[in-house]
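Omission of a single protein chain aside, the complex is shown with its protein chains in their original locations.
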Amino acid sequence: MKMKRLLLTALAATTMIASTACDANQVQIGILKFVNIAPLNDAQDGFVAALNEAGIDYKLTVKDANADGSLVSSSSLTLIGESDLVLGIATPAASGLLAAREIKGNNVPILFTAVTDPVYSGLMSDDENPDSNITGTSDMNPVREQVELFTKLGLGIDKIGMIYCSAETNSIVQKDLAAAAATEFGLDFVFETFSETNQVAAAMDSLIEAGIDGLYTPTDSTLVSAYSTVKAKADAAQIPIIAGEEACLKLGAIATLSINYFDLGKITGEMAVEILNGKSISELAVRRLEDLPLIIHVDNAEALGIEIPADLLAQADEVIDN
Amino acid sequence: MNVFYNIFTNSLNLGLIYALLGIGVYVAYRVLDIADLGAEGVFPLGGAVTILMIGLGVPPVVAILIAFVVGGMMGFITGVLHTKLKIPSLLAGIITMVMCVPLAQLLNGMTSSLSDQAKIGDFVGSITMPSLPTIFTFFKAFIGEWGYIVTSIIVIGVIIAILYWFFGTELGITVRATGKNKIMSRAQGINTDSRVIIGLAISNAIVAMSGSLYSQLMLTSNSIFGQGTIVIALASILLGEAIMLYGKPNFAVALISVFVGCFSYMLVINLAMRLLEDNGYLKLVQAILFILILCIPLFKKGFKNWQKKIKARRIDASA
Partner (left out) sequence: MLEIINLDKTFILDGQTANNKHAIDRLNLHITEGEFITIIGSNGSGKSTLLNLIAGSVEPDEGQILLDNENIITIKNHRRSRFIGRVFQDPMIGTIGDMLVEENMFLAHRRGRSTTLRWGLKRNQKTYFEDLLKPLGLGLETRLGERMKNLSGGQRQSVTLTMATMNNPRLLLLDEHTAALDPETAKIVMHITDEVVRKANLTTIMVTHNMRDAIRYGNRLIMMADGRIIFDCRDEEKAKLTVEELIKKFSEKTGDVLPDTVILNK
């Protein structure tokens, strides 16, 4: 027991020394990333790039919560207590930081990114006029335009399906938007949800049995982690996939209007720079990416025996064709 | 200094809430000798119930009690599955856990519908309500961050007192007996089935209460945040026993040791988190820590044997 106490004290001492060895003028920036996946990592890189470009003198602490609730809470408390500004990447991280700030009772500005709908998620009440010292960027993908792509493929698709993880609030928002878009473009719409990745296969089977001829996959980190199953099932039924994000193209989707998470993170970083330079958060409305590039993965389409219409190809900002 | 202070208060804050979880698991694991995995589902369910209730305008204290009752019902279900339907306890707990997650999401959907963000019947994974009045609000107004800690201490204190009383009553003694020796208990006329159900109901009720406190701390109900809580609970129980239990002290001390274990565990995790560049290694650290905790009895034994050897050598030398 004495050994244990000794060890703990030694660790504490080391920590103290390590952390006090920093410049008083440096800005302490904390980033809490909900989970280590490509889009969130890209956002983090973009954020840091913006800080660098602006020449900010900062010390960065990054915490990855590994999608674990206890780590979200302990990391949030740690970062809020010791940073001048924090970034939460993905909704659970942002809400964790918000709660931590309530607990600590300080006034650290909170930025978020990779949050689809901050008002829906409860992070703020008005995304045009941030009134609670929190703002950021939304990765709301252009669901309407993405669903519209189904009509532009020239395949006579009239029934589309959507699959998402029921635990992801962002996906529910996208589902409602997709349903509305489907109605607008005269498409039948069905959806299936799952709560754990081992249920994905069954959900896909239900969709295929329902007779879909196109599949829409939203931005949903849990879905992305099980994408190979989705792709396998879709391929077996010869169903093309339109994705909500670019990362899914190399996983098998054929087209998307992409959110570039690096760019999104960069915009968030620019907002951070403005705050650090004295701008009030209440003047920084939530930002989104404009003018999203259309990316078409011709190879994936050809593998399904689909030929992309020439006029659609002409509109594309990027074509993947090897 | 700021860093050290933060490590201490953060570990204390979370340590108290997860200690309540540990105490709930203790009732099932140590008193009844049942490994009930249902806690991983009941924890977020308690949170979902609480957030919904407070969102509806119910006072936080009442919301906690409702969460307590809901947890008790879940424990009742696990108990019935195990004793009446003869499902092995491990599976019974898992069934309850699996049931709780969609239930929590339904409740979240109802909470969401209060602000017209969703319809009743929708499944919503997580919902945040930043301006929620909570049980912490009262003391927080006086002493800020320590208000959370004081509130948690009061809640845990009340629970420990109630448990200490309960397990000293006739009913409580029969529950303890059931956990120790089912055959003997039945030979003493005890209906062991009903005792198991009561014990599991109490255990899960406390777990739900812990989830309620957590959701009020984080102002969020998130249906997947129950994952990994069993590991924290077991680590707290085992570490607490290793640190504090010499011989077999009374029940109240055993429950307090769960808190000591939890606080120590949080401390180590917090420290590890700061020393590690990449949180990715943190899970590895948690696993290694867990193994070390489990090996503490072995270390103790080895240490005692080593002490004996030294003594024997001294006696030989002086002879």
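We call the chains A and B, going by the order they appear; numbering starts again at 1 in every chain.
The rule we apply is simple: a residue touches a chain if its C-beta (ideal position, glycine included) is under 8 Å from a C-beta of that chain, and two chains touch if they have at least 3 such contacts.
As the structure is a computational prediction, the values presented were derived from the model and not from experiment.
In terms of the touch definition stated at the top, the absent chain reaches B within the entire complex.
Here the missing chain is touched by one residue of B:K84, B:K119 or B:K180, and it is B:K180.
Residue in contact with the omitted chain (choice from B:P59, B:P88, B:G168 or B:G280): B:G168.
Residues of chain B in touch with the missing chain: 166, 168-174, 176-177, 180-181, 183-192, 248.
Operating definition for what follows: only the chains that are shown with their structure count from here on.
If each chain is reduced to the centroid of its CA atoms, chain A and chain B end up 32 Å from each other.
Chain A makes touch with chain B in their complex at residues 1, 4, 8, 11-12, 14-16, 18-20, 36, 62-75, 77-78, 81-82, 91-92, 95-96, 98-99, 102-105, 120-123, 132, 165-169, 172, 193, 195. By the touch rule above, chain B contacts chain A in their complex via residues 1-4, 6-7, 10-11, 13-14, 18, 101-102, 105, 112, 115, 117-118, 122-130, 140, 144-145, 148, 214, 217-220, 222-229, 232, 243, 266-271, 273-275, 278-280, 282-283.
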